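For reference, the structure I am asking about is given below.
Omission of a single protein chain aside, the complex is shown with its protein chains in their original locations.
By written order: A and B. Residues from 1 in each chain.
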Amino acid sequence: MGDEAVIGEDDDIRRAIEAILMVSIDPVAPNLLAQLMEMPTRKVEAICSSLADEYEAEGRGFVLLRVGGGYRFQSHPAQAAWVERFVLEGQHSRLTSAALETLAIVAYKQPISRNQVSAIRGVDVDTVIRTLQQRGYIEVVSTDPGPGNALMFGTSQGFLESMGIDKVSDLPSLGDFVPGPELVEALERGLLAEPDVVELEAEVGGEAEGGSDAEVPVDDRT
Amino acid sequence: MGDEAVIGEDDDIRRAIEAILMVSIDPVAPNLLAQLMEMPTRKVEAICSSLADEYEAEGRGFVLLRVGGGYRFQSHPAQAAWVERFVLEGQHSRLTSAALETLAIVAYKQPISRNQVSAIRGVDVDTVIRTLQQRGYIEVVSTDPGPGNALMFGTSQGFLESMGIDKVSDLPSLGDFVPGPELVEALERGLLAEPDVVELEAEVGGEAEGGSDAEVPVDDRT
Partner (left out) sequence: MWWGPRRRVWPVSVTVSTPVYEGPFDLLLNLILREEVELYEVSLSSIVDAYLAELENLGACDLEVTTEFLLIAAILLELKTRRLLPTDDRFDVDDEFGLWEERDLLLARLLECKTFKDAAIQLRRLAADASLSWPRRAGLEDAFLHLAPDLLAGVSPVDLRDAGRRALAPKPVFHIDTEHIAPIRVSVADAVRDMVAEIPHEGTVTFKSLTVGMTDRIAIVVRFLAVLELFKQGLVEIDQVDTFGDIHVSWLTGADLADIDLIDVYEG
């Protein structure tokens, strides 16, 4: 009987959540739902997760997605062709590789200044930064307290939504992309400054490897 | 056997309809759905009707309603209390700066079409315009007599009341434009730049679709 009561309660909560998510434009944070329902966030998360599973199991044309820090109804990816047909204008325009690489740098190194991004890219990034800002992927998140008071950029809520992830730390670890030893070796070979000096190469080359490890970009959020 | 095939097909159509209705802002007319799916309107209506019954039978927190000449997902009337609570307590209470800028453009440049606002903002403004309209700050004031008959927007009585002014001309004059620090910086960069600087400003604007994510007019991180 006690069980039944709990189930009944969950059912009510489930319905309330469905109703609220239906009228919200932005992802609704689980703790906001928890606050409204006066229950632990974890319970809300469990219910939302089971709702999402339910829709999937029933083969619904929509999904309940956890994205950008909250829950939101979205169309099912498998129905993309139909939705595209309905939404005549392509809503999603592709970013260029240059813009994507810049975006990746901001995403993994945030907060980061324009100049710091520039230094990594090796080219001026003003235009790209502006585009990313205009398209709502990045935003100014703070001002560098140091001299110059550089604007520091970070990714926005829109970025999370565009990537379909819940939070920045859901991005694959940057460590996954650090080139393997084979590539490092190939690059080192390619950069041999003195191909003739074999002895020196063997000696200093080893050292260089150690030195370069320190330079390998690491995920500094960890 | 023939029945099975039909059922399977219906299932696909059901899913597609669910996806389309989920992302549509306005009610979707059954004949538009019928046209998209290349099937009789009557069949679409039958599927929608059975979907609505399904949600009701499952005790969902949402309903599929036939309203205003089309179908629309809405929150279930029985959940109104929760939705109200969400609106009152959970809703965000301020316009983002992007939304405020869009409102300012409409206020100072009215009557103005959605496309004209878009051109000035450099990003897609559909969602913001929709919200501003929904919240009663702007409204359609006329139809452009030119080709396309674009809807022209202007501010509403509610806008004047919220701003505490009597008429639009009471708004402070935009005055002689004084460039802000960001623009000055950009201009300086432009002037100092090497002659080779490529600044595809126009392209940036043109590419700026899908930026509407950034335009979400409400701040739900507060």
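We take it that a residue touches a chain if its C-beta (ideal position, glycine included) is under 8 Å from a C-beta of that chain, and two chains touch if they have at least 3 such contacts.
The shown structure was predicted, so the numbers you read here are calculated from the model rather than taken from an experiment.
Student: Give the residue, chosen from B:Met22, B:Cys48 or B:Leu64, that touches the chain omitted from the document.
Tutor: The one listed residue touching the chain not shown is B:Met22.
Student: Contacts of chain A with the missing chain: which residues?
Tutor: Considering the whole complex, chain A reaches the absent chain at 21-25, 62-63, 65, 67, 72-78, 80, 83, 87, 91-92, 95-101, 103-105, 107-108, 118, 120-128, 131, 161-165, 171-172, 174, 177-179, 183-184, 186-195, 200, 204, 207-208, 211-212, 215-217.
Student: Given the full complex, what residues of chain B touch the hidden partner chain?
Tutor: 19, 22-26, 72-75, 80, 83-84, 87-88, 91-95, 97, 99-105, 107-109, 120-122, 127, 130-131, 134-137, 159, 162-165, 170-175, 177-180, 183, 186-187, 190, 193-201, 203-204, 207, 217-218
By our rule, only the chains that are shown with their structure count from here on.
Student: List the residues on chain A that touch chain B in their complex, please.
Tutor: Interface residues on chain A, with respect to chain B: 11, 14-20, 22-29, 32, 35-36, 59-62, 69-70, 73-76, 78-79, 82-83, 85-87, 89-93, 126-127, 130-131, 134-137, 139, 156-158, 161-162.
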